[in-house]
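Every protein chain except one is present and positioned as in the full complex.
Think of it as A and B in the order they're written, each chain with its own count starting at 1.
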Amino acid sequence: MRRTSGAGHSTVSDPPTHARAVVIGCGIVGNSVAYHLCRLGWRDVVLLDKGPLPNPGGSTGHASNFIYLVDHSKEMTALTVDSVDQYREMGVFTQSGGIEVARTKERMQELTRRMSSAASWGIEPVSLISPAEVKELVPFIDESIIRGGFYTPGVGVVDSLRAGTIMRERAQASGALQVIANTEVIAIDVEHGRVRCVRTTAGEIAAETVVISCGVWSPRVARMAGAHIPLTPAVHQMIDVGPVPRFAGAKGDIEVPIVRDMDTNMYERQAGGDLEIGSYAHRPILYDPEDIPPIERAALSPTEFPFTQPDFEVQMQHALELMPEIVGDEKVGVKYAINGILSLTPDGMPVLGESPDVRGLWSAAAVWVKEGPGTGKALAEWMVHGESEIDLHSSDIARFHEHQKTRAHVRARAAEGFNKTYGIVHPSEQWASNRNVRLAPFHERERLLEAMFFEAAGWERPMWYESNSRLLEEFGDRITRRTSEWESRWWSPIINAEHLAMRERAGLFDLSAFTIFDIIGPGALESVQKVTLRQMEVPVGRNVYTPVLSPNGGFKSDLTVMRLGDDHFRVVTGGAAGMSDKKWFADHLAADGTAQLFDLTSAMTTVGLWGPRAREILASTTGDDVTNDGFKFGSCRTIDVGTVRVLASRISYVGDLGWELYVPIEQGMRLWDMLWEAGRPFGLAACGIGVYGTTGRLEKCYRAHGNELETEYNVVEAGMQAPRVKSEDFVGKEAHLRHRDEEPAAVLCTLTVDDHTSKSGEKRYMLGREPILTRDGKPVADRRGRHSYVTSAGAGPSVGKHILMAYLPPEQAVLGERLAVQYMGERYPVTVAVVGSTPLFDPENARVRS
Amino acid sequence: MDQSKASMETLTLARRFGGPVHSVRIDAIEPFAPDAVAAILALVADNLNASAVFAAGTDRGNDVMARLAARTGQPFAANCVDAEPGSPVSVTRFRWGGSLLESALLHSPRPLITVAPNTFSAEAEPAPIEVDVKPFVAQLDETDLVVRVSDHIDTAGGRVSLAEAKVVVSGGRGVGSKEGFAIIEELAGLLGAAVGCSRVVTSAGWRPHTDQVGQTGTKIAPDLYIACGISGATQHMAGCKAAKRILAINSDAEAPIMLNADYAVVGDLREIVPAISAELRKSR
Partner (left out) sequence: MRVLVCVKRVPFTGGKMVLAADSMALETKHLGFTISPHEECGVEEAVRLIEANGGESVVLTLGPAEAVEQLRDAMALGIDRAIHLRTDGSEWDPDATAAVIVDAIRTDESATGLFDLIVFGSESADSGGYQVGLRVAHALGRPAVTGLKGVKPEGGSVRCEQEVEGGRDVYVVPMPAVVTVKEGLNLPRYPSVPGRMRAGRKPVATSAPARPAARLELVRLVVPPGQGRRAEVLGSGAAAAPAVVDMLRKIGVV
C-alpha cells in the first residue's frame, strides 16, 4: 500500500555553493546519514533528492515497513536492533509481534537455528510456539498446515517516511542541515581521485565528501564519479487485499502479528483494514537503473512497476492455503498490486563505506527499511570517527573484487540469492552461478585429484579431494563420521583424513586465493608501521604475523607482512578481506607520496607445504639450505626449487613445520608438479582448505578474521597482546594501550564438546555461531552486554575433540569451566579447554619450530 | 442543429473545405431518435451531394455520426481539431481525451468528421448572411425509430453542478480518505464552488463518480480549478484543461499538474486547505 506520511514538508531551498558533505537521496538511509552526521557535529551538510518530499519515489515509499529482529548475520541483526531503537525513540514504531511459521520438518529445524541466533545476538524474548499457539495469536491462520512458529514479540511496523522527515527536521533545527528537494544530480566532479563538486539541476555544490544513498539509482549516480556500487534493482511483488471483515474498525495500521510463511518465501501482514501479501518466491526479475522511469513518466512512483500477475499465481495459492478465511473470501478484493523495486547485491549485504574508486565518495546503498536508521548512524560514525561501533566488514563497499563489480556477476548472484531471502541457507552453502572465475595455475591437477571446489573471492579452492577417500581407511576410527544430514552438507570426513595425513606426513595446499600487495618506496616502512600492531622494523627476510587495528583498537584485519628489502614490504592477506585491507593500506600510505602499493594478487600464486616431512620434501627439490638453522621459523627468502625461483616463507597457519611458497603465477603448475613428485616417497597428501581454515587452525587456536577477530573485540580480549607495544605510532594505538590497562570484558577461550549425543541418540556437531549458555541454560554475557557465542567450530582430529571458540566473561573464562552450547534446540555440555591463545595441539609449538 | 458554440466551431472547420456549407437542423424528430437522425442525414448528404459531413463532437454528435458511418459504410473521425480537404482528407484528432493528437488520413469519398468542443475559436462569418432555408421531408423506416427517448429523469439537484460551476475544488489521492474530503467541502462551500475529485478517489469509493473530473468523468471549464493532492495524470488533465486558471496544491513541486497550473502552493494539503478556509473567513 502506498502510505503517505502525515509529515509536513521540509523547508526546501536553493543549494549553497559549498558544503561539508552532500548526501544524495532522501530515502530512509539518506535521511539517517544526514541526521547522524549533524548529530556527530558536522555542519553545512546538504541533503538532496530529485523527487519531492516526504516521498521522493524510491523504495522507501513503497516498503512494507515491517521489521523482524533476528537474522543469522550478526552484523545485520545489530543494525536492525539499533534501527528499531531509533524508530521507537522517534515514536514511529508500532510493535505487533511477528511469527515465522514452518510448514516442513526442515523448517522447524531451521527455526531452532533462529532460536540459537537470537540467543547468540542477545535478542529476547523469542520462542518456538505450537500451531495452536500461532492460531491464538493469528486467528485467521489455518494452523493445520503448519508445524509451528518462531515468535518474536518485538517485531513491528514503522512509518519510514515519517521517520525520514523527523530526522531531517531535527538536523535542520540544529542549523547543520540544508534540504533541497526536486533537484537532480547531473554530474559529480572528481579531481586527482577525490570528489570535488556535485553538479545539480539547481547549481553546483563544492564538497569533498559525498554520500550516495540513492537506493536503486545508486549505481547510476556512482558512475557519474567513475565509481562502482554493485547492486541491481529487482522486483518484490506485493498485493493488498481488502476490505477484510475481521479488520473492520481497526484503529491502527497493525494489531495482529505479522506472519512470515518461510517455506513459500512470503509474508502476510495487516495493513489497517486490509491484508498485505508480499513475495520473494517469484522468478528473479532484475532491471538496470536505466530502466527506472523518470518521476513524471511513472504511473505510480518510479519504483512501483506494473504488477505481473503470471509471476504471482502460485503465491495466491500459498496465501490461500495459509489464510483461507481472508484470502478465500470472495468479497475481499485485490485492491492494489505492484512490482516494487528494491536493491539486491551479489552477496545479500548492503554496500557501505568509502568507495575504493574515489576518495570522499561514500556509499550507503542496498539498505532496507529495517536496517536504515542503524546503518545511517553506523556510516556517519565511520565518516566522522573513522570507525563505526557496529563492525561493518561484511557490508564494506571495498570488499568487492573486480569481477564482482561486473553487471553479469551482480545479476547472477542477485538472482540466485533472491529466492533465498527466507531460505534455509547452510553456513557453508556455495553459490552456483558465475563460478570458475579465478583458477589456480594448477587447477587442472586439482580437478584430476577430484577436488571439491569452494569459492573464495572468486577463486576456486579445493575444500577436500575425493581422491583422498583412500585415507579414510588408513585413519579408521580416528575420523569422526557425521550421520546428520545438516552437518554432512558441504562437508566430508575426508577433511579430517587429510588433516591426519598432514600431521603425520605432509600436506600440499593451494593458497592461490591470498591477496598479495607490495608496499615499496622510502616511505614504505612508515606506511606499514602505521597500520600494524606488531613491529615492522625487522631485518630484511623476516615475516611478521600482525593484527591490523581499527581506531578504537578492535580488529580491522590480521595478516602477514614480509620484509623483502629496506623499502619493500609484501603484505599477504585472505581473499575475503583482501580488497578492504588493500584500501586500508592504500589510505594510510605516507602522505608525502614516498610509498606506493602494487597489487600482485594476480601475478603470484602460493602453495603451502606443511607437515613433519615437509623439510625432506622441499630439500629434495632444492640445493638451498632449508634446515632449521639455515631457514628459521619466521624468516623468508628466495630459493631455487628446480628451475623455479621461489619466495619461501617459513610460517604456518596449521601449526606444522613448513613453508608458504610464492612463485609467478605462470610457474605455479611447475612448482606444484615438482613438489608433488618430490612428495610421493614421503606420503604427501593434497590437502583442502578444510584443513587449512578449520581443523588445522582450530587445533592450534589460531584466530580468524570475521570469526574471532572483529572490530567489536580488542587484542587483549583475543589474547593476542605482545609483551611490549612498539614505540611507533599506529592506528588504534591509544585504544590498545588503554585496553592493556583495563580488565578485559571478555576472554577468548577454546572449548571442547563433552557429549555430542542428542535426545534422539544421534551425534550432532556444531558449525559455529551457536550461543554459549551455562549448563542450566542461562545466557552468558559480558559486562558490555555481549553474549557469548561460538565464533568458530570444527573438528580437531589430532586431539580427538570437536573444538569451539568463544569469548567468555572473565568469571567463566576459567580452565575446566563447565558450560553448554545450544544447537538445534538442544543443549550440549562443553568445557573450557584453553583460556587465551595457548594451542590445544602441540602447546609448546615445537612442531612449527622443528 | 442549434447555434451553440460547438456548432459554430463545427461550421468554422467545415468552411475550410470551400464551397457552400449546408447546415442541417433536424426538428421533426422529437423526442430524439438517433437512428432516424442518421437516416435523414444520409438522405440529405446524398441529396446535396455533400463532399463531407461535419458535426459537433458532443455525445449526440458522435453518436449520430457513428450511426451514419455504419449505415453508409464510410470511415468516421471523431473529435477532430483540424481537417484539410483533399483525397484523402487529412485530419488531426484527439487521443487520450486530447492529451495526445493524432494525424490521420480519411480514405473516403465523403468523410465524416466531428469537431472536438472547446478546441478552437469559432470564426464569425462576415455577418449577416442570407439564410436559404430548404425544408426537407424524409420518409423514415420504422426500425429507425426503435431507439428513441421515451422518458427523461431530472437529476440536477440544489448543488452546484460540476459541469457548470465557475469554481471547482477537487481532491485527489493526497486527500487520503473519504473523511478527508471535509476540508475540501468546507473550502468549496466558502467559495460557492462545486466539489470534484480524481479517478483514484472514485475508484476507492471515497466520492461518487458524478464528482469525477477527467477523461472518463466530467469535463469541466470553470474560471478557477483548485486541484488539491492531485498529481495530474493525463486521465485527469483531459477533464480539467479547459479551466481558465488552475491552482494546484501539492506536496510534490514537480508533479505533472504543476506544468499545467497557473498557481501553486507546495506542501501538505491537509494543512494548507484549512488555512485558506480560515483566511477566507477572516477576510469576511
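By definition in this document, contacts are C-beta pairs under 8 Å (C-beta built on N, C-alpha and C of every residue); 3 or more make two chains touch, one makes a residue touch a chain.
Values in this document were obtained by computation on a predicted structure and should not be read as measured data.
Just so you know, the chain we are not showing touches A, B across the whole complex. Which of B:K5, B:R25 or B:R95 touches the hidden chain is settled by the complete complex: it is B:R95.
Contact with the undisplayed chain is limited, among A:R88, A:R196 or A:K335, to A:K335.
Contact with the chain that does not appear here is found for just one residue of B:A77, B:V195 or B:C240, B:A77.
On the side of subunit B, the interface with the absent chain consists of residues 31-32, 34-35, 59, 62-63, 65-67, 69-71, 74-79, 88, 90, 92, 94-108, 114, 146-156, 163, 166-167, 191, 199, 202-203, 205, 209-210, 212, 215-217, 223-224, 231-235, 245-248, 253, 255-256, 258-268, 271-272, 274-276, 278-280, 283, using the contact rule stated above. Residues of subunit A in contact with the chain left out of this view: 8-9, 11-12, 241, 291, 293-294, 296-300, 305-307, 309, 313, 316-317, 319-320, 327-335.
In this text, only the chains that are shown with their structure count from here on.
Subunit A and subunit B have CA centres that are 62 Å apart. Across the complex, subunit B is touched by residues 2, 4, 6-9, 12, 51-54, 181-182, 295-296, 299 of subunit A. Contacts from subunit B toward subunit A in the complex involve residues 173-174, 176, 233, 251-256, 266-268, 270-271.
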